[in-house]
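Single-structure report; data block below.
One protein chain is absent from this view; the other protein chains keep their places.
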Amino acid sequence: GCGGNQSGKGDKQASGSGGEGGGGTFIVPVNADTTNCLTPYDAYGADDRLMTYGPCYDPLFIVNKDETRWYLAESLEAVADDGCHYQMKLRDGMTWHDGEPITVDDVIFSIKVLQDGSNATDASNVRYDGNDLTAEKIDDLTVNLTLAQPYSAFETEFGRLQIFPEHVFDGNTHIIDNTEALTKGIGSGPFKLKEINAGESIVYEKYDDYYREPASLDEVVIKVMPDESAQEAALQSGEISMMRITSQTKLEKYQSDDEYTVYNIPEGRLNYMAYNYQSPNMKDINARKAIALALNNEEIVQGAYGSEDLAIPATNFCSPENLYYNDEMKGYQQNIEEAKKLAEETGLTEKTLHYIYNQNRPNMKETAQIVQQQLKEIGVSVEIEGVDSSAFFQHLFASWITGTPVEDTSWDLATNGMDQLNADPASKLTSWTGDNLEIGFYVSPETKELWKKASQALTTEDRDKYYKELQVQMNEDYSMYPMANTNYVIAARKEFTGLNEIMRVPIFEDYTKIHMTN
Amino acid sequence: MDDLLKIEDLKISYYTYAGEVQSVRGVSFSVRKGETLAIVGESGCGKSVTAKSIMGLIQVPPGEIKEGSKILLKGKNLLEQSEKEWESYRGARCAMVFQDALTALNPTMRIGKQIAENITNHQKAGKDEVKKRVLEMLRLVGIADAKGCVKKYPHELSGGMRQRVMIATALAGNPEILIADEPTTALDVTIQAQIMDLLAEIQQKLGMTVILITHDLGVVANSADRVVVMYSGKVVETGTCTEIFEKHKHPYTWALLKAAPDMELGSKQKLVAIEGTPPDLILPPKGCPFAERCGHCMKICLETEAPRYTFSKDHSVFCWLYHPESGYTDITFDEGEIE
Amino acid sequence: MDKNQTIRIDKHSFDKVEKKEARAETRYERSVFRDVLRSLRENKLAIVCCVILAIIIIASLLAPLCPYDPDEQDVLSKLQPPSTKHWFGMDELGRDYFTRALYGGRISLTVGFLSMIMSVVIGTVIGTVSGYMGGKVDAFLMRFTDIFMSVPSFLLMVVINALFPPKVYSMVIILGLFEWCQIARITRAETLSLKERDFVLAAKHLGASNVRIMFRHIVPNMSSSIIVAGSLAVARAILTESTLSFMGLGVQLPKASWGTMLQGAQVYIMDTPWLAVFPGIFIVATVMSFNILGDALRNALEPKMTK
Amino acid sequence: MRNYIIKRFLQLIPVLILVSIFSFLIIHAAPGDPIQNYVKPGMSEEQIQTIREEYGVDGNIVKQYVAWVGHVVRGDLGTSIYKNRPVTELLAEKLPATLILMGAALLISLLVSIPLGLWAGLKKNKMTDNIISFLSYFGISVPQFWLAMILIIIFALTLEILPSGGMRTVNVDTTWDLLRHLVLPAVVLSFSNTAVFTRYIRSSTISQLEEDYVLTARSKGTSRYRILTRHVLKNCLLPIITLVGINLAGLVCGSFVIESVFSWPGIGRLAMDAVNSRDYPLIMGFTMFSCTILILGNFLADILYAVADPRIKQGMGKNNG
Partner (left out) sequence: MEERKPLLEVRHLKKYFGLGGKKELKAVDDVSFVIYKGETFGIVGESGCGKTTCGRTCIGVYDATGGEVLYDGKDIRKQTKQERKEFTRKVQMIFQDPYSSLDPRLKVHDIIAEGMQIHHLVSSKKEEETMVQRLLRQVGLNPEHAGRYVHEFSGGQRQRIGIARALAVDPEFLLCDEPISALDVSVQAQIINLLVRLQKERGLTSVFIAHDLSMVRHISDRVGVMYLGKIVELADSQELYSHPMHPYTQALLSAIPLPKPGKMASVNRIHLQGEPPSPVSPPKGCRFCTRCIHASKQCHQEEPELMETVPGHFTACHLYKKK
């Protein structure tokens, strides 16, 4: 059978008939307009982009806490034990959507594009602690990879690279201006591009020559829908097939509604509150401690998220999804008396702290307001300001972004989130612990030292040891306040199944797992 | 008597925020076929309202024509007509020319169309026929370039031309009665004379009945057969033109005539002024409306409305001075009498 | 002949009445203010609006009398529907929604009023000076006004909003900044016609200075237009504030304005619609009342209508 | 007439220049570095500088402005920093959707407000008038986004007769489908304009009905209906032309919100994205674009008005304020 809109109302084709063996159209909403580029060279950190590229491009392989899943790559082996030399093999017989074979040349090309500064993209997949990964072709399917120094997160980072075809760009690694090629969307994944409706939607259709079992769905549509309530309306009217849920009310509503299935997928994300180490108000460790002790994390999570399905209180800089999660840590315990005392001693009570949050992220506003209220209890007044993503990151990561130390004391506290799906925290820490690149919160010299050791350690045991120490150290430094480990919760129309097997959110690693039933 | 139009006890009020404005308070007079009847009186005395009521143009929510008022056209009470009947009456049997021709013409409609409307409203006529008649009308009112005029908009014409167009419009329907409400007030003396001549000429040609409203006694003297003098919503004196100008009986008529300097005498003597202002129509005085400003005011004038005293077939006056007991039985107003 | 049988005539009826000294004037006690009041009183809708506005304003002023703290959270009872205890229910953080709506009214109304005052003052001064002085001054000021009229104000409001921290006063400034040009236009047009009026000419010919003419003769004579424009400006400012808030550019948390409340409610609109309904109704009722009052005032102040 | 048009047109230029300076200043005064989305860790100082130059965001503001104007004169609004595409191209791409929406909204406003306004004016102070007036007050007072949310709940979710957002159903490309998607956003966007127009037409109908020429027409025996259609209508509608010109601003700005709530792929959302990402060239491009629309709209309205109103045509050129 096939999907389509022959059923009743024209806009309900998402829930239209799919045959036993599959079919159907799966419509995914994204918040930002991603229709202007279909080449995954700039996907870093932007959820919407990740979702957009997902159906069309496959990663090389994905390293998870428990397993490694192989996609375009067949194997990755260390060819020396200095932690710097690897050899990767691609699967045989894979083709791009235009029929050209997928080879090592494409891998090397993709690496070069990312490393080419003129493309202005993030190279963290292929550049580690400032040093480029080098690749050397052995044959069409084999490539040798060399690192400048050992890097614990290499496999995690490199594996998720979504390569793109060299021939489309005629081998020219400066691709940013090549609008035509960028929107061709010649990918390696289970779905190939059917049409782009600028600003509206991207329609992918099943790619029959896929190197694995072809997908069960006929089509995947990425639909641009910035407004959350519009998304919800669309979900209910069947115009989209699924949406992300961020509040307890909705969770309960969809859980109890037969029309929908709710999937609860850990996203390995930590939401934390940063103390601005540059702000004079936060320099004193006791000031940070006062704040940490004043907060009741349980209540914050309960208030802002409302359900364990959405988030659990975090105790620790790493998330439980992380390889080196230190599960012995308990987090900070609320102690109002102590907090009051410390706040008075450090003079916090006389000041007004400035708290910023990213208003484009869910649950942050609520968190901020609860923190504000809780700090009021110990006599610390806080003014909060929601800023949009770009301005927010400007505040938090100015030094990191520009590569030079930037003095920013306009804020004291900030809530942010970081995803740690990558099983190894190294890549995150790269940015925080580079030589002059402290971001947002306080990083002590001891922490830096520990990180260096951890990321360059060669054995898992060593890494585990150092990372666990690191977590304790950061806790003692009061370098940040871990708040919540969140889940990615999806409500999907009930005819779609298999969403729990997409493995990673929000990337939707494997669209072939999604089926449509009647 | 061949009264074409007879108005009996016409009472009209307007309801405003300030209260009920009794614009017309029991006016009666009649118009004979073929004559020119002038209504004079100062501003706000109810001349226009009376005229509008004859055309059935009183807006009913703010205004109200009181019970008992009658406007009889050949014996038929117009006030009992349906709206449909009014529509076929207006323009065809009775037409009106307004004071300010600029505002009275639709600014965004060509002259020709505005005139033609009066024709097409009342008779089924072909396009060419209508066109011909429009041109004929324009020529009748003395517009030489009738063809060019048809295509113009009102603002492109001078004041005198507009007034002519107004007259042409009114005449286009071949009405029996033409009401001219201050047709020349906005115009200069020389143009005024032209327009008045034109009206007289047309009246003679077509044998129309004309009701001329004005406050300029000079205009009246030159064109009216009979005159109705109004003051504060009431008729104070009626008579033929000569009777009014030479044998006037009402102190107001007299004062009105004396208020203008005499061109003949030309000396710098003091003008005869009527002191005070006309009464407020919201709370009109219960006696004679002019009593407060009248040099002959008697106690009874302030208390009771004056009855009608008739002096000839046409001449009658509403004034207590002519009551046999007043002691003024035979009054002629000389300069010395009222100071 | 004589139809006065019913009238009693006695001997003294025909006594001549001596001409009285110019009698005290006939009753003319009508004042503009009373006319306006009378006309407003006749306009039932306007009365209803006055009452609604009065209730909203007084309630907002009396907000501190509410038993609840607008910021106090009770996360366990969040998103409760309206009940006798919490009239408008609880919001997403378990705060009493009624109390917040009242405090929100304080902000929305403050923003509305202050920005109105700002735009009225700026607009009137610029419009009057421009219209009265004419020539180069006029050309300059009007080009200046044109700029404000021609830029897509909303976009710039958004940008400016990012520039200033979203405090109440910055909101006021931003709204005032883009509202005055309308008023400047209106006052300029009126000034142009007023300055040709004979009484201005008379004052000028008496040697009055420009400032005196502008502020003693012209501005008072435009007061009705200014009042009307002002009432509409309040309405528009409240609406724009709520739209900005809705776009996430509102006042600082945890303070609420009706707009920020709506923004918060938007996410929950499917599940807890009352969160959107209550502030929405407040906005509509207030803005509508100001609009209706503005129009009623216009009618009342229209000289044609009063006489 | 021709001179007037030319003169009036030339007057637009200084306004556009001033607006551009003004917007440039404001936009560049906003905090946030436009290229921060663009700079990625590990980039060198020179690379960053190159990028700055490329997007015209280096050097002092005067230099930036001059450079920008230089490009604009050549029809080049620069390259969007965030989207990395020519601004003109981006605008052109989104323009049809916005124009469809704005056009539909305008059309609805006029189609609804003209009969309603005339009717209300004719039945002044009667029940119909009161109801229409109340509705139009409501229309002016209701926040658009709020109305949008409510209408979505009613028509898309409860009654399920209209789609809740977007411009087309995926894989369906019919006009009918487009119309169905257009209904709600266009209605919401037109709402306040409809209300304003209705009020305006109502009051101008009332005042036109009080004009002397109506009395003249009646004295010719013209029926009420004919007076309304032949005499009053045109005179009432003339001022609406200007009103439409002025209200274009409302349409452009309204589309910001509406397009976001209804996921309408138009220019408004592009602008919001641009603001959020401090995409200076795109913001400027958008500002200049909508400003041009507004100015041209008003210009056209003036000309149209003059053409349609015989009184003005003559005195044209008289007011050069």
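Lettered A, B, C and D in written order, each chain numbered from 1.
The rule is simple: a residue touches a chain if its C-beta (ideal position, glycine included) is under 8 Å from a C-beta of that chain, and two chains touch if they have at least 3 such contacts.
Note that this is a predicted model, so its numbers are computed, not measured.
Within the full complex, the residue among B:S48, B:N106, B:T169 or B:Q192 touching the omitted chain is B:Q192. Of B:E8, B:E42 or B:E64, it is B:E42 that touches the chain left out of the display. The omitted chain makes contact with just one of the residues C:P67, C:G135 or C:G207: C:G207.
Of the listed residues B:L256, B:C288, B:C301 or B:L321, the one in contact with the hidden chain in the full complex is B:L256.
Contact between chain B and the unshown chain involves residues 42-43, 158, 160-161, 187-194, 196-197, 215-222, 241-242, 245-246, 255-257, 259-263, 266, 268, 270-275, 277-278, 293.
Those residues of chain C that touch the chain absent from the view are 22, 24-25, 28-32, 197-199, 201-208, 212, 216-217, 220-221, 223.
Definition applied: only the chains that are shown with their structure count from here on.
Averaged C-alpha coordinates give centres for chain A and chain C that are 49 Å from one another.
Chain D has its Cα centroid 25 Å from the Cα centroid of chain C.
The set of chain A residues touching two or more other chains comprises 227, 229, 233, 236, 388, 391. Chain contacts: chain B has no residue touching two or more partner chains. Of all residues in chain A, only 4-5, 9-11, 13, 25, 27, 32-33, 36, 44, 117-118, 120-124, 127, 130, 176-177, 179, 197-201, 203, 219, 221, 223-227, 229-230, 233-234, 236-237, 239, 360, 388-391, 393-394, 398, 400-404, 430-431, 437 touch chain D in the complex they form. The touching residues of chain B, when paired with chain D in their complex, are 52, 55, 57, 61, 86-92, 95-96, 98, 100, 103-109, 114, 117-118, 121-122, 153, 155-156, 166, 169-170, 173. Interface residues of chain A, counted against chain C in their complex, comprise 227-229, 232-233, 236, 247, 249-250, 253, 299, 302-303, 306, 359, 365-366, 368-370, 372-373, 376, 383-388, 391.
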